[in-house]
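Every protein chain except one is present and positioned as in the full complex.
For chain A:
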Amino acid sequence: MDALRGEIRRAVRARESVLARSLRAELRRAEHSWQQELTARDSAPVEEHGAGPEDRHDAPGTGRAQTGRSAPDTSDEPAPHTLSDEPAPHALGDGPATHALGDRAASRALGGGGAPGARGGAAAGVWRARVVRPGATGREGASPAGVREQVCQALTLIGVPAAARVVVALNAALGAAPLRSAQIAVLRRDEERSFRAAPHARPYYMCAALTDRLSAARGLLALSTWPLERRAVGPLSPRVDFLITAIRLAEHLARMAEAGERPSPAAHRLLSRLAHNIPGIGERQGTSNGYPRTRHGPGGRTERDADGPVPGGRAGRVPGARGQGTTPGPTTASWPAAGVQADMSWPVSDGEPDRFAAGSDGPDPAAVVRAARAELEVHAAGDAAARAEIARRAREALPEAGRLFGVATTTRAARRPR
């Protein structure tokens, strides 16, 4: 085909239009047969993949080519609507062929199989093997197709709409190739364009979460395979989604620990960050919210409020949370010695404190799950009702593309009686 392409270029340069036309037709035929060959090979075991199509898969824009209308092998797959736990059908080795089997096989497994590779330690390992490029260094980015898969995996892990920053952090925590928020923004626009041009050509889409005005929630990413109720965002949903994110990450880390895998420090850091904002964690460690008392110490108290009481953590209000009403309040008395030590032990690399630098290697995932579930109970009913209402309105009022990507409702909102 390369030779044919060269011939076409020469013919065009020489202004031999008739020749160029016939050569183009020949090229099209060759491409078509190549495509058929590829389809046949794709259904065969993975190990049989030759080196032939690899360069094609690695070319930019492959994601679009493989899932667009021209690729019959993917368009006929049913869109996945459930998250299955079954292991990926492909056995992945470590050799170059595995890597090169590339994005197509990976995306087929993710899209068609339901994608939640992150269930269980072994599955997580498979997922990482699939997403992390062998030899990828920290500074290398993922290819466009890789970005899509990585975002999908991160979203599938937590199962709720998430902001790009959260996706990036999750992705880093799970040891995949680094992502940038900008890549995700581009991806989102591309997904919408793709859907509007050829609906359902891809097995799943990165889509929007819907606000109560049925517009796309700013900055949130969701998967088209989720039910509308999960993609709707009511007033309590950001908090509920935050808690679910913490629960899913904690469960994932617990599974990894069960499987004997050691999660990365980044994963612990992320869980620490999330856990820090959930009340009721950390009394076990004898600190308020699990952090050294320094963070609740005198810092942040300016001379203006020095005389005002600063109530302790309100963790005790969470029903079922550990240590009801016993959370020690911030005390300036505990500040000097312990505080300085804790300050010194904070890693300065990203300004993010390692909350258990003193010995333990992160918050206890079980405690995080427990505390998050306790708070979740408080919000769950109200949030579910709000989401169901938004989903109902979206179903009634919006066409399919609108349900996935939201509508600009400035004028509609202005007119809608409230």
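The criterion applied here is as follows: contacts are C-beta pairs under 8 Å (C-beta built on N, C-alpha and C of every residue); 3 or more make two chains touch, one makes a residue touch a chain; residues count from 1.
Convention: contacts and distances are computed from a predicted model.
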item: UniProt protein name of the chain not shown, from "ATP-dependent Clp protease adapter protein ClpS", "Heme exporter protein C", "STAS domain-containing protein" or "Secreted protein"; value: "Secreted protein"
item: Residue among A:236, A:369, A:390 or A:404 touching the omitted chain; value: A:236
item: Full-complex contact with the absent chain, from A:11, A:163, A:223 or A:267; value: A:163
item: Interface with the undisplayed chain - residues on chain A; value: 163, 165-166, 211, 213-218, 235-239, 241-242, 245, 274, 276-277, 279, 289, 294-302, 304-305, 308, 310-314, 317-318, 330, 343, 346, 348, 351-353, 375, 378-379, 406-414, 418
